[in-house]
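A single protein chain has been omitted; all remaining protein chains appear in their positions.
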Amino acid sequence: MTTTHDVHTPSFMTGDEFNIPTFRLLQQDGSLFEGAEAPELDEEKALKIYRAMLVTRVLDERMMAAQRQGRLSFYMQCTGEEAAVIGATAALDDADMIMAQYREQGALVYRGFSYDEFMNQLFGNELDYGKGRQMPIHYGSRKLHYMTISSPLATQIPQATGYAYGQKLAGEGHCTITFFGEGAASEGDFHAALNMASVHKVPVIFFCRNNGYAISTPASEQFAADGIAPRAFGYRMHVIRVDGNDVLAVYRATQDARKIAVEMNQPVLIEAMTYRLAAHSSSDDPSGYRSRKEEEAWREKDPILRMQRWLIDLGWWSEEQEKELQDSLRREVLETMKRAEKRPPPPLESLVTDVYADVTPALQRQLDALKTHIRKHPDAYPKGASSLDPGVQAPGSDHKSSDEQGGA
Amino acid sequence: MTTTHDVHTPSFMTGDEFNIPTFRLLQQDGSLFEGAEAPELDEEKALKIYRAMLVTRVLDERMMAAQRQGRLSFYMQCTGEEAAVIGATAALDDADMIMAQYREQGALVYRGFSYDEFMNQLFGNELDYGKGRQMPIHYGSRKLHYMTISSPLATQIPQATGYAYGQKLAGEGHCTITFFGEGAASEGDFHAALNMASVHKVPVIFFCRNNGYAISTPASEQFAADGIAPRAFGYRMHVIRVDGNDVLAVYRATQDARKIAVEMNQPVLIEAMTYRLAAHSSSDDPSGYRSRKEEEAWREKDPILRMQRWLIDLGWWSEEQEKELQDSLRREVLETMKRAEKRPPPPLESLVTDVYADVTPALQRQLDALKTHIRKHPDAYPKGASSLDPGVQAPGSDHKSSDEQGGA
Amino acid sequence: MPRMNMLQAINNALDIAMAEDEKVLCFGEDVGVFGGVFRATSHLQEKYGRNRCFNTPLVEQGIIGFANGLAAQGSVPVAEIQFADYIFPAFDQIVNETAKFRFRSGDLFNVGGLTIRAPYGGGISGGLYHSQSPEAYFAHTPGLKVVVPRNPYQAKGLLLSAIRDPDPVVFFEPKRLYRASVGEVPEEDYQLPIGEAEVTKEGSDITVLGWGAQMEVIDKAVELAEKAGISCEVIDLRSILPWDEDTVVESVLKTGRLLITHEAPRTGGFAGEIAATIQERCFLYLESPIERVTGLDTPFPLTLEKEYLPDHLKIFEAIKASVAF
Partner (left out) sequence: MPRMNMLQAINNALDIAMAEDEKVLCFGEDVGVFGGVFRATSHLQEKYGRNRCFNTPLVEQGIIGFANGLAAQGSVPVAEIQFADYIFPAFDQIVNETAKFRFRSGDLFNVGGLTIRAPYGGGISGGLYHSQSPEAYFAHTPGLKVVVPRNPYQAKGLLLSAIRDPDPVVFFEPKRLYRASVGEVPEEDYQLPIGEAEVTKEGSDITVLGWGAQMEVIDKAVELAEKAGISCEVIDLRSILPWDEDTVVESVLKTGRLLITHEAPRTGGFAGEIAATIQERCFLYLESPIERVTGLDTPFPLTLEKEYLPDHLKIFEAIKASVAF
């Protein structure tokens, strides 16, 4: 069962006997570390990555502002972690499955989720693929192989193991990546997922964004060990720790991880060391549990700036391009936001559809009763009434919505 | 957060980079390994340990036979794992808490649980501390600091962390040990327990009996790593692997672990490498999933024989003593079994007591209705009727039973 | 027609489903080489390979998490939980994930392919943790279907439907019937409808409703009642969620009386839901209060299991009381 040698005096180990290094390529000034080699990345792809990082940042800034203005009920930023999320996504095949936690909108941006698609979800309007059922930031896209976000933490991790097992049987050479925070990694589901992936030789990449906090709980109160990485040893799983603010290192590590997953059918754990620069969410105020100084120190390590400098050094990007892009992105966000806000809510029927493949008789009865009730008190239920009364409902909006689904 | 060095080429680790040795002292012929030193253990204690191992073995043999004769509904043997369980228990303070899985009757034997106490539980009679509510082998003893067994696997592991945290706050220098199988260690509860114990610096010893199987599932389908031990690295927890059939090594390792727990307020993981020599339970037949040859190889490593040889070499034990003890134990088991079998069942009230500290009005109504019903059909419910009808009920048995509880 | 016990019928259904569709996978604790602790998956690994029928590590939350992912991917997992008593570590994956997968994604993704099988119920001297009947927990969870078969024929037909149903199904197998219940079962593929109750006996004085192993118990009680001159209509609910209100309503409108029985504790058990619905829909037709004959509001006992269980005598007495009301 075990292949180890005997000893005759008791010796305890703690894991401090060995070190897990951090893989880094890019310094904050945009130059490579001595001895470091940039991954193969042509200008087009590098700029695609960079643009996705910038789009994500701008989207986050604008939407957080919109939330503060009361236009949006809730928001969560990826800010500070764009390199980790987008670097990893760029290293995958676009048809690989992504099962994310909630702070990974960058992955969607990279794969081409449009501003409109973001906004429809954020405002839960009739075009939201999720039909206005989940809180803002719970995106999903079938065409982009991005599993709809679910709030309960870590549940997606064993699901990723299962999804990837199915991919292995299908034999089309795809893998699944699952993103999660160092906090979520405390859940029992994490342990189950890694163990099953190892035992069943599953092509799945477990990507931990170790951003130092789970809401207010610092990593030091989340676990006593040197990060998440050493947990891989418990499952004899390939593991690498990477500087999560270093897009080149993340890209390269994920490329290699994908090879291990797809070619050897073995799971890999990646721990990306990064920092949640913003508040946990629009409901949070970090000043209660961490210092400005700490935040400032990490702001210095901004992953976008780091990549920008590298691109400028290479001559692939310029300050003018930067300014122009930022301006146009801001404009675009605002325009799409205005569009999305104005769209009607999903139809009343959406309350009972998709509970099952078909609406059950009991649910149909409940819907009918609700319709009768709302017809009695239309003013009390403006959203529900709007889809009941053809005068209020945008003509054909119902149909449009299901049309749009085709592109989900 | 992490203290490790940087590298600039990606390097994946799996844990194969380091080895976890197995701590062993005693060879199968009863002599110590070269360089090995026996733990301090006087004759009296050594014989107490040995006797407990033998009592456990004899109890298991007889009760399994009784099960086969149909006298008992179910049974589970500790056979092959006596050294692991009893060696560990002997290294503790008698007031340390034990939270076991179900195969650890040896610990109770060592602490002085009587044959009568075993039998009353096994037959679920009126003297069973558990009032005939749980299946056989679900022992518990408050006075012996042995938590009542619960069938759902691994639930006791985080409970042990909590119990030990309470002990730490109480400041009386006690710790908790929790026993579990390598199968149970796959549960999410295990991961939660270790992580919380590390973070909160809890005096708890996690003792894994890695006996190669979880019912029919071999360890190789339970996890891919080198045993359970490397999981400790994920939590920066002290860990030691020990030959579980070597009572001296287990004793010594647990002594040291207890020191770490109680003096440093730090948790320890012990992985005892052993083998489940018998079937999983009386409901199981291992011939469907493992070979006789494998079983034979492990039978050669019998932990009781190994200790016996050591004792005989020391002149603390003899073949005559062995025979005499075995014979008297067998007799005693049979006699107590007969006594226990004949005892009446727990009273009908025991169906509704202990659900809450006090019987609720609704439960009282349910009990009253049941009594009325049974009085109508006494023959259909001989056990329930016996405690209803004072003629059938042993006089004062109710009272005796609660008397006995005083010693639970 | 061959005779099978319930285990053989279940094994046969799994065999047919796996033979027909290579996307069907069976897994769980000890289901591989050993064929499951009750042997419901016997020989499936041999026939379909280790990739499609396998042991999992001992972690129910992982088993169902894994199964949810597989189903989302398009596979058709049939996950076994060794005992229904051990389904609770997977409760979050079932209640928050399985049940809400389609709804929350607006049907972009679903886990409709998933079937969760678990041996369930009492009567085998299993005590607290090998006897529970947790159907009511799942019946309060929109998005799930919950099915309990009463005999081998039903088990095969309903399990095949469950596996092919577009929604996730929790399939509870009354384990005390595994070997005890034997009957004729067609060798070929067939399905029985999910969501439809079955009137197994017509009668006029009272409707007696149950599911799973209680159906045998009901039959014994009804035999006594009929001897006492009471004409009973008997209904096997079969699907706990969604449940067939209309069939029950129709029956109660006729008989004017209803008795519901289940092994689970009374408070919060599914009989309460049925009673609440029926008193509403049949208010003016009820001639006596709807009776519930259930387990006590306690954990499941051992030595006094017989006293705890809602047996035929308790049902018989309740039938008499209802008719005499």
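Letters A, B and C name the chains as they come in the text, with residue numbers starting at 1 for each one.
Keep this in mind: contacts are C-beta pairs under 8 Å (C-beta built on N, C-alpha and C of every residue); 3 or more make two chains touch, one makes a residue touch a chain.
These numbers were taken from a predicted model, which means no experiment stands behind them.
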Neighbouring shown chains of the undisplayed chain, as defined at the top: A, B, C
Contact with the hidden chain (one of A:Thr22, A:Thr56, A:Gln159 or A:Ser186): A:Ser186
Identified contact with the non-displayed chain, of B:Thr56, B:Gln77 or B:Asn195: B:Asn195
Given C:Phe54, C:Phe103 or C:Trp211, the one touching the chain that is not displayed: C:Phe103
Positions on chain A contacted by the hidden chain, ascending: 73-74, 124-125, 132-135, 138, 150-153, 183-184, 186-189, 214-217, 221-223, 283-284, 288-289, 345-346, 348, 350-352, 355, 362-363, 366-367, 370, 373-374, 376-377, 380-381, 383-384
Residues belonging to chain C that touch the chain removed from view: 61, 85, 88-89, 91-92, 95-96, 99-100, 103-104, 128-129, 136-137, 139-143, 241, 264-265, 267-273, 275-277, 279-281, 283, 286, 288-292, 296-299, 325
In chain B, positions touching the absent partner: 97, 99, 128-131, 133-134, 138, 140-142, 147-148, 150, 152, 155, 157-167, 169-170, 176, 188-189, 191-193, 195-196, 199-200, 350, 353-358, 360-362, 405, 408
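In this text, only the chains that are shown with their structure count from here on.
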Approximate Å spacing (C-alpha centroids) for the pair chain B, chain C: 34
Between chain A and chain B, centroid-to-centroid distance (C-alpha), Å: 44
Inter-chain centre distance, chain A versus chain C - centres from mean C-alpha coordinates, in Å: 38
For chain A, residues contacting two or more additional chains: 188-189, 191-192, 195, 199
Shared-contact residues (touching 2 or more other chains) in chain C: 54, 57, 59, 61-62, 89
